[in-house]
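Contents: one structure, followed by commentary.
Here the complex is missing one protein chain, while the rest keep their positions.
Chains here go by letter, A, B and C, matching the order in which they are written, and residues are numbered from 1 within each.
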Amino acid sequence: MFHPLFHLRTHSRYRHWSIGLLAIWLSGCSEHPISFLDPQGPIAAAQRHQLGVIIGLTSIVVLPVLILTPWLIVRYRYGSRSTYRPHWGFSKLADIVIWGIPCLVVVALAVVAWRGTLALDPYRPLSGSEDVKPLRVQVVGFDWKWLFIYPDQGIATVNELVVPVHRPLALKLTSASVMQGFFIPALGSQIDVMNRMVTQLHLEADNQGEFPGKNMQYNGKGFHHQHFVARVVDDSAFQNFVTRTRESGMTLGPRVFDRLMAQNTGRALVQSLEAPGADNATHEGDRRLRFGHLPANLFDDIVEHATPDWSSIKSGGTRNDASSSPEARP
Amino acid sequence: MTHWADWMLGRLDWSALPFWDAIVDPTTKNIVNAIIASGAGAMVILGGLIVVGVLTWTRRWRWLWREWLTSPDHKKIGIMFIAIALVMLARAVIEAVFMRLQQAFGLDGGFLTADHFGQLFTTHGTIMVFFMAMPFLTGIINYVMPLQIGARDLSFPVMNSISLGLTAAGAAIVMVSLMLAPFSTGGWSGYPSFTESAANPGAGVDYWIWAVTLSTLSSTLTGINFAVTIYKQRAPGMSWLRLPLFTWTALCTSILMIFGMPPLTVATALLALDRYLDFHFFTADLGGNMMNYINLFWAFGHPEVYILILPAFGIFSEIFSTFSGKKLYGYGALVIATLAIAVLSFTVWLHHFFTMGQSAHINAIFGIATMLIGIPTGVKIYDWMLTMFRGRIRFSVPMIYAIGFIMLFVIGGLTGIILAVPSVDYQIHNSLFLVAHFHNMLIPGLLFGMLGGTNLWFSKAFGFRLEERWGRRAACCWIVGFMLAFFPLYALGVLGMPRRSVAFFEPAYLPWTVAAMVGAVIILVAMLCLLIQLWVSVRDRHANRVPGGDPWDGRSLEWSVSSPPPEYNFPVIPEVHSRDAYMRQKETGGGAHPRPDDYEDIEMPANSAMGPIFAITGFLLAFGLTWYQWWLVVAAGVAALIALIARGYVRDTTRLIPAAEVRRQHEAWLATLASLTPVTRADEQSAANRGLPASPIEGAVQ
Amino acid sequence: MSHRQLSDEEAREKAQELRSYCWGFGLAAVLTLIPFGLAAFTQIATATLYWVIGVCGVIQIVVHFRFFLHITLARNKREDLQLILFTVLILTIMVGGTLWILFNLYYRMMPSMIP
């Protein structure tokens, strides 16, 4: 079966080196890929490709204006000797051209937009290779930090999304506060997260590295602090991360949950918890937290505004899905 | 005593003062912000005191009341609308400069607090849309449209005055929020649940709701007024296909106002019910959901975009045709394109929230509908280019704005198409790319149109031309400043910088934010140039007088009367025989200014205090609602109702101007005309231009 | 103003208009009684009932416009009719769009909101 997304990917590399150059120039002083112009996954790459196609098609209409207008005002300026026909106001040929060409361009654009939109629907699951199941992650937007729950691994993190490379991601997202926008530019689409609602997003990373993620929807005075890092690692490093977090991560109990629900930045949250589980490995580590124990169905309870089932932490409920976990692979 | 004060003041207390935070918590940042905020408040108070002082000193209160505030004359109301727009423009541009400065220093810091920054982008957006753009275009349509269709006034002159009053009240509410802070931080679109009382219990959002509501009511009434006027008051012979293009766009804009404003009324009213009476439309709990607000807001918001842009299109059509000395190319196509844009604009609102999670099919359909608007818009651009083709282009100030517009607007069109593709929008939604895009549409599109229109019609309103040199400097600064301020934002947008961030942590953004700051400063210089232009023009008004009324060799009827026109516009209602009615009059034998055989008494609307009454009661109502001063709400509401009912009992609503008086004024003007020397277009920008063009146009073929 | 003698033509016209109001009232009354009666006294299938309610409602709106508000196809009523039809178009777009968008959003994000 012909997969439109795949189709978009194959051509992007060759045709749009110019955009690639632009990307390097634009983000020259950046340490990590911060934009889809320097894509790190198939979705972002397809979006960059589409951007190029759209600019190309639209230029058919736009460029003549930019080129001809200066020519017109020089040639027909007052005092020039060019033809002057004050009563001329209609030409069938010109009308056919100026209606026809934009119409054709819009038809072409419409085809591009239709196919691209259906192919890049955030809800559409990505089928990686046959034997790799997508990694499920549940994302909760708080004021002003992000909580990532790995339901199959029974762990959770704040402001740090660790994922294995080349493995599709299936994200379910909600907000515990007002509307926010979840976005990792280098990997792909943004999607809104809203209280009591669950949105979905599917991403995949082609390269390892650290990619900034952020909130795009203003939600108060801590808004600009609400960024996180998406760390793409190889399989063994991911496994290592899961194991370490399970063993040495904090417990997400009622006290921590209250602090999460309060309006504070990641840094303030960590400080208020004096967290032993905080990962201090990086310079931004004082904003991140890892949890090895958390209540079962925490995400659903947040969506439903229900009190999390704190008793499930001790009863081993954190790993309720461990038996069916795709982490069985070594 | 305390109880009494509580009852009087509602929830208004000391903490509303703009420097309160600095007193309670005197950190450096708070003190800096308090100085900026209090400075702004002081400027407003000082400005108000100066105006009051000058009026008192020159004993002009009675004059102000009689000649302006209670006047039902569409020309004066138009001028007052534009005055509001210019004052608010100045404030919003200064706010923009502060925001750009903040972001230039915003790498992990800056000097503004997050709350202050939030208020800045909210007031900037709210003012620019509701209290700059809307009054500006309303003012210009008010002034020009009745003159273009050969009418004496709008259909409902007193309602026009009420519209002005409501807009003024809304603008005053936004201004008062500088002194009794804070304003909302929810952005000009005010999305819940951020703006619900659970997240934002203060007075800020309420200020925003009532200011916007006043503006909405005003615009709805204005829309009805304009549409009915164009339907019913056209001069004999002014058939639909003879209407000047500006009037066509005015008609489409007013239709959009009539049908586009109600969704906003509903959205803000439901939000107010949530906030005041504990309803649950957009709350997170008890069955509410905020998605409907976003849906309703943009069902207004998208037609609104075309409310803003269409009149500017009309003005540019007039400018291109007038300053190319040529008939407009493709009149029919331009009319059809305008109508198509108006109708299509109701079908695209979802493209403002592609990322909310609806199905890909819905996204794609609305995306394609959005692109369809590109077709008529593109046709218009090419029609204007073909209007210049084989013309004689004169670079007077309006034409400079128009050329800047046509070149920059297509770039905005390009980025608009990019945003209209949902899958790409997922990358740039809510980023600075979006901010750059809509500024690219609204600054060259709307603002250049309004400023060009002001330069074009100023002489009609005041009898002397605006000074050219400073005008040209202003136009060039606007164009350069715009490019420098907003093209970097495109780059920042594709680099993923969210809009509305007070600070950022990505060093790659810094060069771009600094460049944008420089652009903003150039725009500030452009504002100064405008001010100097106005000053110099008033100073040299005698040198630049155009008593002939037709300084640009105009084509439509507004140029056929004196500058400024008599209060009844036309001594005798003209009969129209073709498109470009006045041009034809000049070209054919009958003479540009035929002497009428006889004059008739003219019935004009009498002055009415309804406008000021509604301005005051509207303001007090909104103020009382914002601060929970219920006694004020009741009192102002009852006063407005009584005024409305009492107005129904007034029978003395017209004033008669005797035929002899009309004859005297018109004969005097004809005598002035006879004393003027006609000038060719070569002398258009010189002091020799007294508003009487030489005919025929030189060097024409065919 | 006192009582005034109507000319024959005026009297005819008046009688005709009176008949028109009566017709309108009668039709509206019937169109109200049908859905109310069906809802109150019968047990017909809900889907059918919704259809009946909808159709009667729409017809009754037309009846009101025709007999009470005097909107007809006559030439001097064209502007009013055009205005109403344009409003219907805009209403269809806005109301239809709102329902389409919101129920789609509910379906994908908030199934509990679908009644």
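By our rule, contacts are C-beta pairs under 8 Å (C-beta built on N, C-alpha and C of every residue); 3 or more make two chains touch, one makes a residue touch a chain.
Just so it is clear, contacts and distances are computed from a predicted model.
A.B. asks: Quick one: the chain not pictured, UniProt calls it what, "Peptide ABC transporter permease", "Cytochrome c oxidase subunit 3", "Sugar transport ATP-binding transport protein, putative" or "NADH-ubiquinone oxidoreductase chain L (EC)"?
C.D. replies: Matching "Peptide ABC transporter permease", "Cytochrome c oxidase subunit 3", "Sugar transport ATP-binding transport protein, putative" or "NADH-ubiquinone oxidoreductase chain L (EC)" to the record, the invisible chain is "Cytochrome c oxidase subunit 3".
A.B. asks: Which of the chains on display does the removed chain touch in the whole complex?
C.D. replies: Visible chains that the missing one touches: B, C.
A.B. asks: Looking at the whole complex, which of B:G106, B:G288 or B:G330 touches the chain that is not displayed?
C.D. replies: Answering carefully, the residue with contact to the hidden chain is B:G288.
A.B. asks: Of B:F279, B:F487, B:F505 or B:Y628, which one is in contact with the hidden chain?
C.D. replies: B:F279
A.B. asks: Against the chain that's been left off, what residues of chain C make contact? List them.
C.D. replies: Within chain C, the residues that touch the unshown chain are 1-4, 6, 10, 14, 17-18, 21, 24-25, 28-29, 32, 35-36, 39-40, 46, 49-50, 53-54, 56-57, 60-61, 64-65, 68-70, 74-77, 79-80, 83-84, 87, 90-91, 94-95, 98-99, 102-103, 106, 112-115.
A.B. asks: Tell me, which residues in chain B touch the chain that this view leaves out?
C.D. replies: 155-156, 220, 223-225, 227-228, 231-234, 236, 258-259, 261-263, 265-266, 269-270, 273-274, 277-281, 283, 285-289, 292, 296, 299, 603, 641, 645, 648-649, 651
The rule is short, and it goes like this: only the chains that are shown with their structure count from here on.
A.B. asks: Which chain would you call central, comparing Cα centres to the global Cα centre?
C.D. replies: B
A.B. asks: Tell me which chain's centre, taken as the mean of its C-alpha atoms, is farthest from chain A.
C.D. replies: Between chain A and every other chain, the largest centroid distance is to C.
A.B. asks: Please report how many Å separate the Cα centroid of chain B from that of chain C, as a whole number.
C.D. replies: So the centroids are 38 Å from each other.
A.B. asks: Between chain A and chain B, tell me the centre distance in angstrom, where each centre is the average of that chain's C-alpha atoms.
C.D. replies: 37
A.B. asks: Distance between chain A and chain C based on Cα centroids, please, to the nearest Å.
C.D. replies: 49
A.B. asks: For chain B, write out the residues touching at least two other chains, lowest number first.
C.D. replies: 289, 291, 356-357, 359
A.B. asks: Chain C: which residues touch two or more other chains?
C.D. replies: 108-110
A.B. asks: Can you name the residues of chain B that touch chain A in the complex?
C.D. replies: Residues 113-115, 118, 185-187, 191-194, 199, 284-285, 289-291, 324-333, 353, 355-357, 359-361, 363-364, 367-368, 371-372, 374-375, 378-379, 381-383, 385-386, 388-395, 403, 406-407, 410-411, 413-414, 417-418, 420-424, 426-427, 429-431, 491, 494-496, 498-508, 681-682, 697, 699-702 of chain B touch chain A in their complex.
A.B. asks: For a test of understanding, state which residues of chain A touch chain B in their complex under the given definition.
C.D. replies: Chain A reaches chain B through residues 26-30, 34-37, 44, 46-47, 50-51, 54-55, 58-59, 61-62, 65-66, 68-69, 72-73, 76-80, 82-91, 94-95, 98-99, 102-103, 106, 109-110, 112-114, 116-124, 177-179, 181, 183, 185, 188-192, 194-197, 199-200, 212, 214-224, 227, 305.
A.B. asks: Show which residues of chain B lie in contact with chain C when the two form their complex.
C.D. replies: Residues in contact with chain C: 231, 255, 259, 263, 287, 289, 291-292, 295-296, 299, 346-347, 349-350, 356-359, 362.
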